[in-house]
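To start, the structure under review is shown below, and the notes come after it.
Note that this complex is displayed minus one protein chain, with the remaining chains in position.
As written, the chains take the letters A and B, and residue 1 is the first residue of each chain.
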Amino acid sequence: MEFIHTEKAPVPAGHYSQAVISGGMVYVSGQLPLNPADGSVSAGIEEQASQVLANLEQILVAGGSSLQKVVRVTVYISDISLWGTFNRVFAEKFGNHRPARAVVPTRELHHGFLVEVEAVAEL
Amino acid sequence: MEFIHTEKAPVPAGHYSQAVISGGMVYVSGQLPLNPADGSVSAGIEEQASQVLANLEQILVAGGSSLQKVVRVTVYISDISLWGTFNRVFAEKFGNHRPARAVVPTRELHHGFLVEVEAVAEL
Partner (left out) sequence: MEFIHTEKAPVPAGHYSQAVISGGMVYVSGQLPLNPADGSVSAGIEEQASQVLANLEQILVAGGSSLQKVVRVTVYISDISLWGTFNRVFAEKFGNHRPARAVVPTRELHHGFLVEVEAVAEL
């Protein structure tokens, strides 16, 4: 088992690693839309979607993977009405690659965030 | 990585594949209780549970797997009061096979659906 850490994504706020490599797969922890440079958060779903996917990408790259190697992703959003905008940003970011995905509406996320994303990818 | 597509299950509404095969496992996207033939949705949890498991089964079969090969499944339901009926339909559909499972009560699902199911299965 290998543990990933990169300064290009938010430092874990709790007792977990940014990602763990096991059996040839990278398991990425739930990412929030924090800007790793200064800890700031943008207000809208479009900005938060971009940030959370940027964080995911940095962790994947640090682990020797990439967005194009994502097998499955689970997206938690604070309200299902955010689905359309999130999906558009996701499509722009992933391009031709279409992983397996589930979008799950939850209660309010940590610190009022609108979106959280976790993923499993190939190396 | 291999991407599954079958007309016997609902066409993805967003930027994802019905399922992805990686490392000898099939990762099925969150399925909703849409009838793939005409896009209709039945009102009750019993009908929606049957439909969503039928959709899951079609995607698994299209990927060379089956319900009997499901390793784990996550079930999102819009209210925990639906647990009992969903569990009964699930038991009837899976028969002797008892995968690992988590049932998660969420906020309202997309389009007011009562249940969403994602799964990981062996080939």
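Note that a residue touches a chain if its C-beta (ideal position, glycine included) is under 8 Å from a C-beta of that chain, and two chains touch if they have at least 3 such contacts.
Predicted model, so just to flag it, every value in this text is computed and none were measured.
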Which listed residue (A:V20, A:A62 or A:A91) would be found touching the missing chain in the intact complex?
A:V20
Touch criterion as defined above, residue of A:V28, A:V71 or A:A100 at the omitted chain:
A:V28
Just the residue numbers, please: which parts of subunit B touch the chain that's not shown?
23-25, 69, 71-72, 74, 79-80, 83, 87, 90-91, 94, 98-107, 120, 122
Footprint left on subunit A by the chain that the document does not show
1, 3, 12, 14-20, 22-23, 27-30, 74, 76, 104, 106-110, 116, 118
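The rule is short, and it goes like this: only the chains that are shown with their structure count from here on.
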Cα-centroid distance, subunit A relative to subunit B, in whole angstrom:
23
